[in-house]
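Missing here is one protein chain; the remaining ones are kept as they sit in the complex.
Up next, subunit A:
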Amino acid sequence: MMKNCEYQQIDPRALSVSPSSAQNHTETKAQRPRRKWEVFPGKNRFFCDGRIILARQSGVLPLTLGLIVVTCGLFFAFDCPFLVEHLTVFIPVIGGVLFVFVVISLLRTSFTDPGILPRATPDEAADIEKQIDTSGSSTYRPPPRTKEILINQQVVKLKYCFTCKMFRPPRTSHCSLCDNCVERFDHHCPWVGNCVGKRNYRFFYSFIISLSFLTSFIFGCVITHITLRSQAGKSLVQAIQESPASVVELVICFFSVWSILGLSGFHTYLVASNLTTNEDIKGSWSSKRGAEESGNPYSYNNIITNCCATLCGPMPPSLIDRRGFLPPDEAIPAASASEIELPPFAAKNDAHMCTQSTKDVLERMVHSSEFPGLCPPGTPKTSPLGLEATSVSGPSTETSPSTGCSRQLAHGPVVTPCPPFSRSSKRDSLHSINPAFRLASPSPSLSRTNLFLSESADVGFIPLT
């Protein structure tokens, strides 16, 4: 039996060349190096090799774009010729400029990373857990963890995010649609198909402002057009019959103008008082302090400064490094993103916690020749986190490792990811795992490594269970 637990025979150097999922690893190495966006744990979609990021559900972005393009198209085609003739050539010019500005702002809002916070690495998560455990008593999953801090002499509560395994910075909120924590979270806008947060709020604001100008402009122009037509001795009905497109535009613009203008006004108020929609709706500051501006600790108490800070402040960088390359040994199956930034933890999936930790260990092993490679190192990690894990995954972390071990021994060579989490391994979050590694191809060379950690927690258990 000990022979199967042959960890002493595994040479760390050999492992870096042929790790547990040996074939897959060499395959991966032979493949192009993978980028971090490919293993991103949130519900986002990426295009152009990571340059463009969108929420998983694009919402009604195509509708928004369609409406804008159609309305402007009709305007340029049907109203402009008449107006150029009777008024001035600047009408299509202004319309054109506004249209371009609106579309660019919209696309920037939709395709920019709103300020997504990468999830905590397993070490960080463990460190935080330790601090919580030592400071309080937690025998089972505790109530939502909060931490109180002082910001500008005001008490602010920081909540713990179970998905991202960290205490959320102030003004950060977790978007359930995108499954990410977003800094300075404003709201998730279905019209633009993305969250609106710290990094793209200015684009969003310029989008709605320019859109309100555009819709008002078109509305005005169409009214002028129809009025001019009906003035030339024709009746209103006749004028409309001559230019039916104008009616379409009129209807669209009429309904848009009110909502867009209202939204612009609302956001102008938010910008001036340095608030987010989220805070305003929740009444985070107003209920406590009444009409006092100083209720909001982030406000500069000066409208101009607030506006400048929000809209013209320095552009923060994207924290998720979508286009960075995964280090070759990290490019091993998937469920785990880069060692650095994106541990792919599904909040309730132990398999992934294990996966990430094993990957972490693997990485360390490769870099520092340390050899951890034995039975699931991930297990201890789950002990503190197992508090929440046990509530969702059936088998206790204690029993499953040995079960896993014995299973492997019984079944001989199997690519073993992380024994413990067989049940949960079958569950969700498989989407983040590279399918290539599902081929749990048993081979003699892998028998030695069947207790070693590999990346994909799920692989090993598909054949076993």
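By definition in this document, a contact is a pair of C-beta atoms (placed from the backbone, for glycine too) under 8 Å apart; a residue touches a chain by one contact, two chains touch by 3 or more; residues count from 1.
One rule holds in what follows: contacts and distances are computed from a predicted model.
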Field: From "TMEM9 family protein", "AP complex subunit sigma", "Golgin subfamily A member 7" or "F-box and leucine-rich repeat protein 4", the hidden chain's UniProt protein name
entry: "Golgin subfamily A member 7"
- prompt: Out of A:76, A:101, A:160 or A:325, which is the one that touches the chain we can't see?
  reply: A:101
Residue, one of A:171, A:229 or A:322, that touches the chain absent here: A:171
Statement: The missing chain sits against subunit A at residues 1-2, 4-5, 7-8, 12, 100-101, 104-105, 108, 117-118, 120-121, 123-124, 126-127, 149-152, 156, 158, 166, 169-171, 183-184, 202-203, 206, 297-298, 305, 308-309, 311-317, 319-321, 340-341, 357, 361, 364, 368-372, 374-381, 383, 401-402, 405-406, 409, 451
